[in-house]
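Heads up, the thing below is written out as structure tokens.
Every protein chain of the complex appears in place save one, which is left out.
First chain written, first letter: the chains are A, B, C, D and E, and each begins at residue 1.
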Amino acid sequence: MALFDLPLADLRQHRCATPEPADFDAFWAGTLDEARRLAAPAVLSPVDTGLRAVDTTDVTFTGFGGQPVKAWLNRPADVEGPLPVVVEFIGYGGGRGYPHDWLLWSAAGYAHLVMDTRGQGGGWRAGDTPDPDGSGPQTPGFLTRGVLDPQTYYYRRLITDAVRAVETARALPFASHVLVSGISQGGGLALAAAGLSSPGDLAGVIAGVPFLCDIRRAVTITDRAPYAEFAAFCRLNPSRAALALSTVDYVDGAHFAARITAPALLSAALMDLTCPPSTVFAAYNALRGPKELELYEWDGHDGGQGHFSSRAVAFANGLI
Amino acid sequence: MALFDLPLADLRQHRCATPEPADFDAFWAGTLDEARRLAAPAVLSPVDTGLRAVDTTDVTFTGFGGQPVKAWLNRPADVEGPLPVVVEFIGYGGGRGYPHDWLLWSAAGYAHLVMDTRGQGGGWRAGDTPDPDGSGPQTPGFLTRGVLDPQTYYYRRLITDAVRAVETARALPFASHVLVSGISQGGGLALAAAGLSSPGDLAGVIAGVPFLCDIRRAVTITDRAPYAEFAAFCRLNPSRAALALSTVDYVDGAHFAARITAPALLSAALMDLTCPPSTVFAAYNALRGPKELELYEWDGHDGGQGHFSSRAVAFANGLI
Amino acid sequence: MALFDLPLADLRQHRCATPEPADFDAFWAGTLDEARRLAAPAVLSPVDTGLRAVDTTDVTFTGFGGQPVKAWLNRPADVEGPLPVVVEFIGYGGGRGYPHDWLLWSAAGYAHLVMDTRGQGGGWRAGDTPDPDGSGPQTPGFLTRGVLDPQTYYYRRLITDAVRAVETARALPFASHVLVSGISQGGGLALAAAGLSSPGDLAGVIAGVPFLCDIRRAVTITDRAPYAEFAAFCRLNPSRAALALSTVDYVDGAHFAARITAPALLSAALMDLTCPPSTVFAAYNALRGPKELELYEWDGHDGGQGHFSSRAVAFANGLI
Amino acid sequence: MALFDLPLADLRQHRCATPEPADFDAFWAGTLDEARRLAAPAVLSPVDTGLRAVDTTDVTFTGFGGQPVKAWLNRPADVEGPLPVVVEFIGYGGGRGYPHDWLLWSAAGYAHLVMDTRGQGGGWRAGDTPDPDGSGPQTPGFLTRGVLDPQTYYYRRLITDAVRAVETARALPFASHVLVSGISQGGGLALAAAGLSSPGDLAGVIAGVPFLCDIRRAVTITDRAPYAEFAAFCRLNPSRAALALSTVDYVDGAHFAARITAPALLSAALMDLTCPPSTVFAAYNALRGPKELELYEWDGHDGGQGHFSSRAVAFANGLI
Amino acid sequence: MALFDLPLADLRQHRCATPEPADFDAFWAGTLDEARRLAAPAVLSPVDTGLRAVDTTDVTFTGFGGQPVKAWLNRPADVEGPLPVVVEFIGYGGGRGYPHDWLLWSAAGYAHLVMDTRGQGGGWRAGDTPDPDGSGPQTPGFLTRGVLDPQTYYYRRLITDAVRAVETARALPFASHVLVSGISQGGGLALAAAGLSSPGDLAGVIAGVPFLCDIRRAVTITDRAPYAEFAAFCRLNPSRAALALSTVDYVDGAHFAARITAPALLSAALMDLTCPPSTVFAAYNALRGPKELELYEWDGHDGGQGHFSSRAVAFANGLI
Partner (left out) sequence: MALFDLPLADLRQHRCATPEPADFDAFWAGTLDEARRLAAPAVLSPVDTGLRAVDTTDVTFTGFGGQPVKAWLNRPADVEGPLPVVVEFIGYGGGRGYPHDWLLWSAAGYAHLVMDTRGQGGGWRAGDTPDPDGSGPQTPGFLTRGVLDPQTYYYRRLITDAVRAVETARALPFASHVLVSGISQGGGLALAAAGLSSPGDLAGVIAGVPFLCDIRRAVTITDRAPYAEFAAFCRLNPSRAALALSTVDYVDGAHFAARITAPALLSAALMDLTCPPSTVFAAYNALRGPKELELYEWDGHDGGQGHFSSRAVAFANGLI
């Protein structure tokens, strides 16, 4: 890998050049209202994982359109009293897998709600949540599923799930605080969920090398999946490209960031061809609350890993 | 490319080792009955393509579950009287594109009904038909969409569309005969549609390097997409692999071939890592009617191309 | 793929910086004079392709140095009276293949003369025309065959063939108009043939993502074949690089474009690493007649495909 | 990926065909005696990781030749009384990274001693332990470092570290039982450490897709790193190949397995080109105690992941 | 790389299964007679290379059809009296380059005649010899140039050049003995030149990992260039494949080997995907004189390099 994006000094100033849709807030308000109207209480069932220091619960909550969404809830075993909850979203192509895959935050002394990703789970970790809505013609993957209309767009459904996961966490009887967290697509969802939460609802936001930021720029400066799915779709459908671009404006992390006042920790990696650093800076520079950026100068999209885990735990501990 | 599958002498004897499901015929009878019960008449609209020697019609017929499916119908312009119709199915990842993309059979003096492929069209040629049913977690692509239950499997829907396309062609007022044709996935669909048609309904079957044959063998001897999607899914879901395997048995071309009595032309390519030759022979050797195999000794999955086009036209001309 | 060439605003202004050779016109006049002096009448033989709506003729005309060149002539069957003729040139590495491979223009109601490419036909579609002249040491491929002298350069011979193909088309008894067309190398040949035709001889020029334009720039900004063949040759022959560069100046599409007054349709693709968009703009901006550019913003060298086919037919229909 | 090794029925019978060196036991007895003679007590320092439910200790113990080796010791926080200890060894190219990277076994209620890998840590996770011994000429990596003499071979040192890690774990005041565990190279080290432990010292052995088994076979049937490093070395040093082969016989997991009587859980993956399944079966079939094999039919070297984690925890829980 | 061809025991028995053409000897006798009839004396010009211990001469001799072929002649400087001459042929894609590139045999005390390869020199080392004969359609490269007729086949010309190079060497006034040598394509040419020489004309034959042996087998078991060029040609020209196969039978090293009685040193590499070991054994096992095989067990096509250089020098020294 080598440096390929803007020089660092320019990155530090970079902002998303795309205005947000005029009805951005109305679009999301309507979407969330409908989800809440169709919501049912979460169903929690204990799971025996063999992990004696962690209590695991299988959670089913209602997401977009009242559809069931799976999650794991891991907590330190035998802990009484209130706990902060970290809601985690998963990277592109992955599902919730096994409870054994998600041990960081219970080790840190938090409850940890890991939201499954509808329809995904076929790339690198299995999933258990269907995406019951079909789709028009699309490039394999999820970035162009239903992209010709904001109403049918896959990420409208997934982001609604994420907001509903936060609401589910807040409703847990032991929840003292709620934070959102995620890497890559998970980071993009964390920004979205935070941007759609009310001020004060979230204690913090953690987004490592987030996906879905400054999307119009991203799809022209990298040929790596998943952004490349978008270019592939437009290549086959040149007359539909403008429409597809206007749809992704509704899910751009830079627009969500402009609504976030909770403390936020982001990371960017200078050699990241999957989520180019300028697109992360576009979101970071739009954040309105206290914020920190962990800059990985030598990393691609694997940016940070264990280092960022320790950084994230320290950030969360500092908030609570 | 190099030879990698069974020696030619063994290929010539190779048969699918997987028995068909006990309820194979009942499964398809029920599926088709429902589609026919929900069917509506096809809607045909003339299209101005600028192609002065070809009349093009945009066709919308009802496929699986009564859902709308798009097609192009190309005919030699200014031809009066009955015409044989070739129903063509499309290779993996492609949609119906432009009428200009499908000129072989009208040039040959046939009517040509090109069925769009639901949900596809994001790989190499655009599509216009949605797949309105959602899916559980899946590997990107279509081979594992809904694969955990034959009832929800993507190819149940697509094969039903194909049977309905044949029925749509037969209902065209000028149709003298109907043949089915396709390359790769299109070849697999041609075999399926033929296997599910009544004896005498079809004048002929053309299937170039067909996909979806001897699937249990295919997914263990090649690592090329799309068969590799299946292995990827099982890798992430080892406890669901047996279930997925039992689903694909319902769409295996070798089982459909055992029901085909119409004259058939197939091709196989000895260096084809996408649809390995043994899997094609498994279907070919099960055919019960007159049959011819065009063997491409030096080809991969691109097997034949213009040569096979000329071969297919000669085959069809010989039948009518 | 991602954007890699000049920004769009700069592309729109880009012109070839290399002056044409002082004896450019004399070089080509001498070459063509000799070809015409050695020319013999074309030989036409009917071919039975099985395509009942198309009449196909096998054509042998004399090209460079009076050498025989093969072509297919496809016409709508049973059409009386004059027809416009589209002369098509083929992309790099391809030959004329089967008549079944070339059905667009007869479907559009035109006669279609597809010129075989001497010596090529080993890359993706077979050919039938030898290149009887040998060559000095060269990088495999055609771009450096005979490149050390404009007189021995492969493209001197091939472009002469192309001009002679136009003359052959014009001599067809039914020809009402003649257009030239091609994609990639075929587009480069279309520009060359048009630039070497007399004003009024051609009704139109169609060149999709043309090769052989602004060559000195092309060979330094991409590492994709076939331009990379040129760099490879210079790498091994540094003392012969200047000579090779001075040879390709005689076949640069930007110089031919400056001589074209017929209406022209070109396409460029912003992510095209094979024929970078700036090199296409260098030709487009030099055209002197009415002109249109179809810009594919999301495409590589596959730029447009069926979309461009429909665009090309509409363009031709608009001229005649 | 596709099946490439022996058929499954043959795999189940496969045994290593290479006899062990006559002085195998003497070689290791001498090596370990020296390490123990030079040993010093482990140094333990508490670490503040921010992980409130886990106590982390930085451990420095003496390994080969009395050289310092780093490790992390993670334990469930606030647990009194005896605990079983899992000693974990790391895959090729990785170091101990951050304590946050190793949370499975403390979550399962075990103490977890993660041994750093001398000199490694530059591939995918950072390390902190030097390999103070130099090396003769070698192929980059570790498989051929010092390979011309069993005495100077890198894996002599690393395996000694592993045995010493077990001894360090057994000396922890709270240790009730000790198990060894690892994936890939870590699995190979687990087999080695178990084979060199006294009967009764270990409660169990967990080795996922272990490296370093049936090495003479492995290096001829795969071209993937790290086994490919061995072939590369022999390619450059054909006259030294026999010597190198005789060295690796001293570290072959099949020979260690023949000395293991503790209960063992292994995994093999049928599409694993890094550690081919036949080489794993060679070790498995040599084991002398109770044993279980988790067979991943669809996996490459990533075999199992979260599934194997849950399987390993259940296996360990069943032993204690 | 990994083992991929026959097991070693089978390799040792492997013979070419293709019979030689009935007119093999007549074909070559006629070809060589014509070349000799058109031959002119070699032209030698001294070259100042700056290499003070080597005398270099630029040689132009007449090869196939009396056409000029370039060579370098390097000799130890200031040596009086007779010298043995090694005639060296070059690997695929390379030309004679600089005299500085060919220093082994003058260092060994031999005269060294390095024959340029007509038309090649664009792959990895520049050339100076044209191939004045043109070609029919071909796959880029040389293996299919003119392959549809033994009379027009490129290797007919090149092998004739090689025989004429031997004759040129034998005519040098100081030549005491003549040996032929080469690696890969150079090895194939060495076998050809030796098979076409009269008994006693050559003191020895050196052929490292020779190309052009057991060609019918080679083109089906590897997908590496240059053998892959042949499969590519047949793929595009299935109806011409049998003809192309019958042409290469005239240049198969196994047939030439059956005519060689001079002492021979060959090498084969077990992991050589370019010139698979079985094809080398097919030639080796056909040799009729004293013979040695250097077997590289761990090598691909780079088999041996400096080791084989030293081996070749020792072999030659032992003959003279």
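Here, a residue touches a chain if its C-beta (ideal position, glycine included) is under 8 Å from a C-beta of that chain, and two chains touch if they have at least 3 such contacts.
Small disclaimer: the values here were computed from a predicted structure and weren't measured.
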Notebook entry, point to check: Considering the full assembly, with which of the depicted chains is the omitted chain in contact?
Noted result: A, C, D, E
Check: Looking at the whole complex, which of D:18, D:237 or D:267 touches the chain that is not displayed?
Finding: D:237
Check: For the full complex, which residue in E:104, E:175 or E:293 touches the chain that was left out?
Finding: E:104
Item checked: Missing-partner contacts on subunit E, residue numbers -> 49-54, 76, 97-98, 100-101, 103-104, 106-109, 125, 305-307, 309-310, 313-314, 317
Margin query: Under the stated touch rule, tell me which residues of subunit A contact the chain that is not displayed.
Written below: 1-3, 271, 296-300, 302, 304, 307
Item checked: In subunit C, positions touching the absent partner -> 220-223, 228, 231-232, 234-235, 238, 241
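FYI, only the chains that are shown with their structure count from here on.
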Note to self: Can you work out the rotation angle that lays subunit D over subunit E using Cα coordinates, in steps of 5 degrees?
What the structure shows: 120
Next item on the list: Note whether the interface between subunit C and subunit E is symmetric in residue numbering, meaning over half of all numbers used appear on both sides, and answer same or different.
Entry: same
Notebook entry, point to check: Just curious, how far off is subunit E from subunit B if you go by their C-alpha centres, in Å?
Noted result: 50
Next item on the list: At least two other chains touched by the same residue of subunit D: list those residues.
Entry: 307
